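Only one protein chain is missing; all other protein chains are in place.
Each chain carries a letter (A and B) given by its place in the written order, and its residues are counted from 1.
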Amino acid sequence: MRWIRKNLVGAIAVLVLIYLFIPIAVVIAFSFNQPDSKFNLSWNEFSLDAWSQLCGVPGVCSSFLTSVQIGLITTLIATVLGTMIAFALVRYRFRGRTSTNLLIFMPMATPEVVMGSSLLALFLNLRFPLGTVTVMIAHVMFIISFVVVAVKARLQGMDPRLEEAARDLYAGPAATFRHVTFPLVLPGIVGAALLGFSLSFDDFIISFFNAGTLVTFPIYIWGAAQRGIPPQVNALASLVFIAALAIVLGAQLVSWRRRRALASR
Amino acid sequence: MAPVLPVASVAPAPLEGQKRSSRSVYLLLIPGLAWLAVFFVIPLLTLFMTSLQKESATKPGTYVFGIQVSNYVDALSEYWPQFVRSFVYAGLATLIALVIAYPLAYFIAFKAGSWRSLMLVLVVAPSFASFLLRTYAWKTILADEGPVTSTLNALHLLPDGRVLNTGIAVVAGLTYTFLPFMILPLYASLDRMDYRLIEAGGDLYASPVKVFSRVTWPLSMPGVVAGTLLTFIPAAGDFINAELLGSAKDRMIGNVIQTNFIEFRDYPTASALSFVLMAAILILVFGYIRRSGTEDLV
Partner (left out) sequence: MSQGGGPAKSDRRIEDLRLVSLTKQFGDHRAVDDLTITIPAGSFFALLGPSGCGKTTTLRMVAGLEEPTRGQVFIGEQDITRLRAFQRPVNTVFQSYALFPHLDVFENIAFGLRRRRVGNIDASVTQMLELVELGTLARRKPAQLSGGQQQRVAVARALINEPEVLLLDEPLGALDLKLRRQMQIELKRIQSEVGTTFVHVTHDQEEAMTMADTVAVMNAGRIEQLGHPADVYETPRTVFVANFLGQSNLIVGTRSSSGEMLEVLAHGVPFRMPESRNVAPGGGVVVGVRPEKMTVLDLADEQRIPTGHNSLRGTVTDVSYTGVSTQYLVETAWGQEVIAFEQNSIVGDRCAVGDPVVLHWAPEHTFGLDPAEGLSAGIDPSVLELESEVDA
């Protein structure tokens, strides 16, 4: 009984973590299911069909590819724009800081329904055709804020003396940036880019409003939810999950190993 | 006689606390901010304009520019139950999320030691899998014949005999979806706290409950507020959970906006509803800013 009291917080913590992963487990498990009806909702029998014929169902792979392409382009643009803003906020003094902070924050605080529908209203009023371009515009719009937050955090953590040291050692402004600032801020930028990509890839609501006839992976899933989601979707999503998890755990492993190396000087 | 300094697009960092003042800062700011201005701010204005449009006399079913404020009155009088329901569901989900998330955040911040980074990865990891699929997975987990529902039924906890297609499922889904958004700000706030304050509290107050209520909880307030905002706001506007896990009785304002926009093409009504939702949230956010300023937002 005392053991429970002492470790209550820990026990709850572990339970919550498990809770977070239950749906993931279901998603992955059901990629190995052979559904007896169109709706992959109850377990029927084990099958590797979905994995062996990943693109067997029409629309699955094409929507997946679409999402990847959009994700890459969107991430590139948003990361560049967001990084520039982060530098401006951290390194410069300027009028209109408050408005800038507010403008950056608002998209993170606005419900996706409102952002999606308002953009749709704009495109409709301008009679701008809905499709890839509108989806990409929308994605860049809401990803910029996240990039700013991520890069800003990294920049603020950087010792300003390092750049002074560079200047002291004969590095002009461009050389200082190239050899000191950029390498040190790069991990933050990469992290922001990864975050941006996952936000774009997984976005549904805003894309749904602005895609017109374009089908991204989440839009495909939504449509399929009414008709029955094929297990191939589960398989692809599991792949993405595992890949992303591998990248993040890999990064953790690298920094953990680095810390071990430091400890044993 | 001021020296002419070379202006680079990214100037070297000045001393901490002193920021550089230069024209080139606008070069950095304008592209990104312009994008936001054009594709975030202006659409909101467009939304407002659309909400005031009236039905075209010549082509019924389409809308033209007008100032029909009655759109708002009509929309609200028809859909106020969904509004209320949205805030209730989102509020419940936020509260439950807070209760569940706090112990986890506390554990990671103070008790996890070297496991901390791994645990944070585990908190964020589920977000790597499509959230539509994860929500859909709850349909399986909470199925009528499934283990969860059967157990709850055996304990006579369910008034309707089912979980799926009720408000319970929707709230549960909302809680699950936005849980990481509550955990991370809480963790960040707790992590910043000096643990010795809690130890000092343990010294002064006899019971752990008192230490929590007098020391830990008040100091973690910024995290609590941030987490609450980041959870409540998207939850209030969500329609996925209601669509997949609820019945027609559980429709939230997000569903209404979506169907009005996409199916009915009743743009004025949908826009009006959107705008009211946005306004309600803006009030919340400004309340927060008045207390804490904007520097910590971003």
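Everything that follows uses one rule, which is that a residue touches a chain if its C-beta (ideal position, glycine included) is under 8 Å from a C-beta of that chain, and two chains touch if they have at least 3 such contacts.
Worth saying up front: this structure is predicted, and the values here are computed from it rather than measured.
Novice: Looking at A:129, A:172 or A:228, which makes contact with the chain not pictured?
Specialist: Here the residue in touch with the unshown chain is A:172.
Novice: What chain A residues would touch the chain not displayed?
Specialist: Residues of chain A in touch with the missing chain: 159, 161-162, 164-172, 174-175, 179-180, 183-184, 261-262, 265.
Simple rule for what comes next: only the chains that are shown with their structure count from here on.
Novice: Return the distance between the CA-based centres of chain A and chain B, expressed in whole Å.
Specialist: So the centroids are 16 Å from each other.
Novice: Would you mind writing out the residues of chain B in touch with chain A in their complex?
Specialist: These residues of chain B touch chain A: 6, 8, 10-16, 19-22, 25-26, 28-29, 31-33, 35-37, 39-44, 46-47, 49-50, 100-101, 103-104, 106-108, 111, 117-119, 121-141, 143, 145, 176, 179-180, 229-230, 233-234, 236-240, 244, 253-254, 257-258, 261-262, 267, 270-271, 274-275, 277-278, 281, 285, 289, 294-295, 297-298.
Novice: Name, in rising order, each residue of chain A that touches chain B in their complex.
Specialist: 8-10, 12-13, 16-17, 19-24, 26-27, 30, 41-42, 81-82, 84-85, 87-89, 91-94, 97-98, 100-115, 117-122, 124-125, 137-138, 140-142, 144-145, 148-149, 152, 158, 160, 163-164, 166-167, 172-174, 176-177, 181, 198, 202, 204-205, 208-209, 217-218, 221-222, 225, 229, 233-234, 237-238, 240-241, 244-245, 248-249, 252, 255-256
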